[in-house]
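Handing you this structure, nothing more for now.
For this view, one protein chain was removed and the others were kept in their places.
Going in written order, the chains are labelled A and B, and every chain counts its residues from 1.
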Amino acid sequence: MDKFVALTASGIAYGAVLAVVALGFLVLYKATGVVNFAHGDLVTLGAYLAVWTTTSLGLPTVPGYLAAIALMGLVGVAIERVAYAPLRSRPPMVVVIATLAAAIVIRGIIAVWQGSEPKTLAGPVGNRVVHIAGAAIAEQRLLITGVAAVAVLALLFVFQRTPYGRQVRALAADPEMARLTGVRTRLVAMGAFALSAMLAALAGILIAPLGAVDLNFGFGLMVTAFAAAVLGGFGSLGGVVLGALVIGLIQQLFGGYVLPDYAATFPAIVLFLVIAVRPEGLLNLTRSRL
Amino acid sequence: MRTYRTLLAGSVALMAVAACGSGGAGGSSSHAISGPIKLVGLWEVKGESPAAIDDYQNGAALAIEQITAAGGIAGKPVTLDRVPLSPSDPQKATSQFLQGVDKKPTMILGIPAATSVLAAKTQIDRAGIPLLATSSTTTPIRFGGPGGSKWLWLLQSYDGYKDQAAVKYATETLKASKIGLTGTSESYGTTNIADLTTALQAKSLKPFAVSKYAPNATDVTPTVLAMKGADAVITFAYPVPLAVQLRQFTQNGLNIPTIGSSSTNIAVQYKMVSGDPLKNVYSVVSCDPTQGSQRQLAKDFGTAYQQKYGTVPTDLAADAYDAVWVAKAAIEKAGSTDPAAINKAMAEVTVTDKVVCSDGYHADGAHVLSHDVSVDKFATAGTTQEIQKYTFPVQDAVK
Partner (left out) sequence: MLKAEQITVTFGGVRAVSDVSLAVPAGELLGLVGPNGSGKTTFLNAVCGIVPARGSLTVADRPVRLGRPNAACRAGIARVFQAPQTYGELSCLDNVLLSTSDRRLLGLTGAWPARPAMWKRERARWAFAMSALETVGLESCALEPASLLSYGQQRLLELARALAGSPSILLLDEPSAGLNDAETAALAALLGAVRAAGNTLVVVDHKIDFLDALCDRLVVLELGRVIASGPPDQVWRDDRVISAYLGVASDAEH
């Protein structure tokens, strides 16, 4: 029983981080149609910025985190201006390849700035644990789950209840009509890049205290989160959150009980299966207008 | 300790290069030592690639400085030249090795990753210049193996001996019989877990449990739960998930003695883990050049290095330092700058003077010079103490 509780708790915490990464991915996709493969490196950059604000700038943990997230908002806007705006009218494939290039540039900049040595990020709760039904659960994992839940709810609020969200939803459903109706695509795109980068930073900051930050830190997380987003249909926010939790739980429970050696490959297998069974979630169909 | 990126590079899947006949000159020692002696180091300094570090160059330069102060090699001045060779880019190793050859050195030192050595094998055969590699000594690059060469000498003790040392320490000193094995689910963790299992079998033991996790894992709860009830755990993993494992042991109230690889030293050095989780942690390493070493020569080296560079030396700096001293001994024994004579001397010489990482370097049939493996114990403050040293038997050429 305690084993089940421990595995479930770690699955949920992992799924929560995946959800934040996947939502960052999705916000941008919905608002601009861009599948941003630099998202993982934004996760890495966010974590490094948090290391920088808390160690080099000497800010206390939580203000340092918030400063890093705010900086990442600016980074998102800068990426929109420098890398996306000039390519706005190019075919999506060109933009996707540009995001891969952006990923390499971001990684190179981090390497020059911070070096390749891994860094550690202090967590606000240290190594403390709580015991639930006989299982020891790290407080950092509970914190991750709580903060991620708040972030998801805030995002849902923005999407469902604000004029910004209204425009993003319209752009996601039919970008051309949205333009004709007067949706401010440029403003929405800038906001989406900022929001997406901030979510990336949040995910990086939540999970970094559990391990260490190095140049490859965010990439693996992004691949798994991508699988979660695809599993969730790459559409509704709720679906993606669910997909992330399912992947987190599968990885921990399946990995804990059934096939431990293969746990790391589950997300890729899920990704493959989902793409094979229902690829339509990934395709943007063109429509004709009567 | 191996640095982080060397460990990553070393774990790249090995690609066997077909062995072919060794060429090169086989003349007699007709070149008496005349001009200055030139050594070439194949390693980077900071800035040459994102991952580059200064440790190798610093260690070698310190040795050259000391040798020059004491009158050079066989009374002749010695120079150290350098060609940058990145451990994370084995595809480039061949051309970088040839750049080193073009400098017409008496001996070549370095190459930080075994995969790069393997990649450059054909050119090493052809160049006919003795190469003393500072990479880790993996199975295929030993003499007689697919990546071995008549001209290739391996400074560090054989990787497989680290597995044996871990098992020896766990069973003989810690008196453990229920030994769990953990590691990363890629080639580094997997090969070592297989070798550890063999080493356990040699002692009529079976692993208590085996558990692997992804190299980027931030949660190893299944592993922690699987190890409940073991008397010792041996772990060959990347530093980040290793640190996670150590921390999660403590969080789950487990205090099982854990014997790690040099990844443990890296994880501690970069503060990925500190305090309580280090209470019962050991590592098997080919070299501990810190003040925790049992060897006076290692302590002397540490002091001199600290004075010159202002930092504590890593094992990489110590390897490069030792490589220069071994080269000096071989050239002096050959009494010549003739490559064939030096290569012959490499097989015969025993080096105890000044060297840090071995009580005595002496090549065996597999061209491996060190046979020592140390066991470090960590203090919660992060310092190490060398608490045990094993000397393993010499090996024959691989068949």
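As a working rule, a residue touches a chain if its C-beta (ideal position, glycine included) is under 8 Å from a C-beta of that chain, and two chains touch if they have at least 3 such contacts.
Quick caveat, the model's predicted, so the values are computed rather than measured.
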Which displayed chains the unshown chain touches: A
Candidates A:Leu57, A:Leu74, A:Leu187 or A:Leu273 - the one touching the absent chain: A:Leu187
Which one touches the absent chain: A:Gly64, A:Gly165, A:Gly204 or A:Gly218? A:Gly165
Taking the full complex into account, what residues of chain A touch the chain not shown? 158, 162-167, 169-170, 173-174, 176-185, 187-188, 190-191, 194-195, 289-290
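Methods note: only the chains that are shown with their structure count from here on.
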Touching chain B in the complex: which residues of chain A? 3, 6-7, 10, 13-14, 108, 111-112, 115-120, 127, 129, 136, 138, 141, 207, 210-212, 214-217, 220-221, 252, 255-256, 260-261, 263-264
Under the definition above, what is the set of chain B residues touching chain A in their complex? 4-5, 50-51, 185, 211-214, 216-219, 221-223, 225-226, 239-241, 243-244, 247-248, 250-253, 267, 270-272, 275-277
